[in-house]
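What follows is one structure encoded as structure tokens, with my remarks underneath.
And now, chain A:
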Amino acid sequence: MTAFWQGAAYGLGAGIIVGVGTIFGVWGERKVAGRIQKRYGPNTAPVFGIVQLVYDLVKLLTKEDIHPTQAKRGIFNIAPLFLTTPIIASLVVIPFAAGWAPLDSSIGILFFLAVPSISVLGVLLAGWSQGNTYASLGGLRGAAQMVSYEVPRSLAVLSVVMLAGTLQPTRFVSEWRIWWLPLTFIAFVVYFIASIAELNRGPFDLAECDSELVGGYFTDYSGIRWAMFMMSEYGGLVATTLFGSVIFLGAGWPFTGALGVLVLILKTVLLVVLFMWAKWTFPRMRPDQLMSTAWKVLTPMALVQILIIGLVIPWL
Partner candidate 1 sequence: MKAEELSSRLLGYWPELSDLCSIEKNRMLIKVRSETVHATISKLKELGFNQFEMVTAVDRGADLEIIYVLHSIPMKASVWVRTHVPRDAAEVASMADLYTGADWPEREVYDLFGIDFIDHPDMRRIMMPFDFVGAPLRKDYVDENIIPRPDYI
Partner candidate 2 sequence: MPLEPGASTVPVNEDGSAVRETVVNLGPSHPSTHGVCRVIAHLDGEIVTRAELVIGYLHRGIEKMAEHRTYLQIMPLTDRLDYVGSMYANWAYCQAVEDLAGIVVPERAEYLRIITCELQRIASHMMSVGSTGNDAGATTLFVYAFWVREQVLTLFERLCGSRLTYNYVRPGGVSFDTPDDAWIDEVRAFCKAALPRFNEIDRLFFGNVITKGRTKGVGVLSAEDAINASVTGPSLRASGVDFDLRRDEPYSLYDRFSFNVVVGENGDVFDRARCRLLECYESVRLIQLALDQMEPGRVKAEAVSRLIAPPVGETYKTLESARGTLGVFLASDGGVRPWRMKVRSPAFSNLGIVGPLCKGYTISDLIMILGSFDPVFGEVDR
């Protein structure tokens, strides 16, 4: 029973992290986008514009719940949950402090790579349940993209796991060494690019690109359901960058304890800014170019990295 309540508490905590992450994420996105474009982001609301997001949240919560006539009601309503819940669930395996993770499973890293894949189902259901052409095109594009990019992402993480020899989050953190960073740099780049595509962000956001398909797979969603799509995107961003900081940048290295948690958060913020920088600089790729990038560029790069690690391991 205690394990159940403990799990529920961790889930609630992860949900809160995703919620807070969304608020800061959207604020950060708008500020970073503004500064890149030589303008201010939101700066009228108090606290440098953060309260703007609270206003937005209140507006979204009080909106009318609109359903298009041809939408399939039941699936239309629960599709956003399929998108957001796996992301929240994946946060429990991140080793926040050195030696402590909420769920310190012996297959923790695999858990993190596998569980958010359930979101693909959410994208497909969301696109299909709306019953209109734009949305189904967006859903299909999004699903194809997310499934394709999991391969290079997992291969990139595999190369670091080969060095560590363990999938357990806390043991991984204690095994991490600073000289792994230049050794696994290719894997880091592959992970970075593949994660952008997984999150439907930046140069790979054709599933939701608003200059072609109006909204893609969330065209007809409004109000709090649309907010849940945003939560899944920014929650996923937070989760991905946390994971990337743990795997490639060594979590709280070189500190432990509370200072280590702070350093981890700092590394995460840096990675988040990098993601946003990529989004606002580059134009969007076409769907066929996107697929060919995944299979012809990123996967071979990840395999080359695994080859390098495999050659180096006997000397370690």
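In this section, a residue touches a chain if its C-beta (ideal position, glycine included) is under 8 Å from a C-beta of that chain, and two chains touch if they have at least 3 such contacts; residues count from 1.
Selection rule, in plain terms: all candidates are chains of the complex that A comes from, given by their letters.
The structure displayed is predicted, hence computed values, not measured ones.
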> Which candidate among 1 or 2 is in contact with chain A in the complex shown?
Replying inline: 2
> For chain A, which residues are in contact with candidate 2 within the complex?
Replying inline: 33, 36-39, 133-134, 203, 205-206, 209-212, 214, 280-289
